[in-house]
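A single protein chain has been removed from this complex, and every other one stays in its place.
Here is chain A:
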Amino acid sequence: MMTVRISDDALALACGADDVAAAFEKAGAAVERVSSWGMHWLEPLVEVNGVGFGPVTPADVQAILDGGADALCIGPVAAHPFIVAQQRLTFARAGKTRPLSLDDYEATDGWKGLGRARELGPEATIEEVVASGLRGRGGAGFPTGIKWRTVAAARADQKYIVCNADEGDSATFADRMIMEGDPYQLIEGMAIAGFAVGASKGYIYVRSEYPHAIAKLEQAIHKSAHIIAPFHLEVREGAGAYVCGEETSLLNSLEGKRGEVRAKPPLPALEGLFGKPTVVNNLLSLCAVTHILADGATFYADYGLGRSRGTMPIQLAGNVKHGGLFETAFGISLGTLVNEIGGGTASGRPVKAVQVGGPLGAYIHPDQFDIPFDYEAYAAVDALIGHGGICVFDDTADLAGMARFAMEFCAVESCGKCTPCRIGSTRGKELIDRILARAPRGRDTVEALPQMHNAPRSARALEDEITLLEDLCETMKFGSLCALGGFTPYPVLSALRHWPEDFGVTRMAEAAE
């Protein structure tokens, strides 16, 4: 009997993979459900003896079984240019293994990192992570090994490992793909972390928008409990709050509180979950650790450039022709990613803008496409890599509208703790509305009072409103407690700087630093 392999990850399901699988079974083929290769434009992707077909509908099934369907055939999947061009470590198993099969995991070097950590001992394990140069993949880019050292050195009766799998940024899905496609890798990474810092308990905080990931993780934790013992893991479901991806807000949420951001210090590494020393790491950071331990710090650090070492699972999304998961060493240029790997826009129209790093990331103009994928290079142009999400927009996009959305998103998702974010975002949205409506605001009753010496004497012109928007962004940037309020100015100001015509002005916004 012929065996066909079809992904059962949420994206494949959303594209109709279950119907395709059922059609193959009905036609007498054996179906194996595997993880996704990450070539999303081809989903549902069907693999027969290593040869791929996609996107497949139930109507194509008979033709594929009969050796036809040439129009859908992409040749050997593993040799596809999109796959060959990558340097996959974290996603090495993608498309190749059955997500919940312990046999498949072991056969692909699973548990090798944990085994080596146990041989090395906790201290040497941490030093290996430090030496690898791994920086947190959740956004801030803090060195993972240094964080672990702090937690290891703290004295306490209980310590925790918390995996941040909140993945709230638009255009990101790497965490989801691991949880659904290779959950044991995350479990192994967390067990290594627990062993290294002396924590016996771990929590995985997953956003509620990922029910498939939660279900897979729960099964995987159950099946592998004996391997990671005495370390113990539990999945916790978020409740639809973007800000709970911020680590201290996440800890409050785990404790059963409102997801308000905590002021630092104290650092979570010293006083984290329930006041105990806690490692909070992004899912991808924890997965990278398995490779660092399995193959050595040098092996890992040999990928990348400057202070950005290793590989980054980049997520090519939005209006892009070949969207999906592209893992590669740091240093690749944005232009290569968008135009060559991604094949330009899905709509076939010119690329207008690219947002990198989620809703708090800057909009980047095609003029800047030579920028290398590197934490410092992005910071130098007021942009950020964040969690590695890239969202492509074609020339129909309205960047003033996107700037307005950035403010709106901040207003909806603000935890409410500080004024620049809570109030500023709402005022920012109103301000952009006025700019777009070409309806500059006149003096209001309060401003007209004689004691309001500093209030404007006349109605605000469009130019004044733009200046006000820049001022507001300045206040949010420097006056907010966390990056939600603090980074919302990035998308807003970058849109204003590069596409002033979308705001109805010609002046370049220069004083936006």
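Quick notes on this one:
Methods note: a contact is a pair of C-beta atoms (placed from the backbone, for glycine too) under 8 Å apart; a residue touches a chain by one contact, two chains touch by 3 or more; residues count from 1.
Please note the rule applied: contacts and distances are computed from a predicted model.
With the options "Sugar ABC transporter permease", "Formate dehydrogenase subunit gamma", "NADH-quinone oxidoreductase subunit K" or "Beta subunit of hydroxylase component of benzoate 1,2-dioxygenase" in hand, the undepicted chain maps to the protein name "Formate dehydrogenase subunit gamma" (source: UniProt). If you put the hidden chain back, the residue from A:F82, A:Y210, A:F330 or A:Y490 that touches it is A:Y210. Among A:Q87, A:T108 or A:S170, the one in contact with the hidden chain is A:S170. Check A:L114, A:V261, A:L316 or A:L334 against the missing chain and you find that the one touching it is A:L316. Here the missing chain is touched by one residue of A:G54, A:G181, A:P313 or A:P359, and it is A:P359. From the options A:F53, A:Y375 or A:F393, the residue with contact to the unseen chain in the full assembly is A:F393. Think of the hidden chain as still there; on chain A it touches residues 10-11, 13-15, 40-41, 43, 167-173, 175-176, 208-212, 234, 236-242, 253-260, 274, 315-320, 323-324, 346, 355, 359, 389, 391-394, 397, 402, 405, 409, 412-413.
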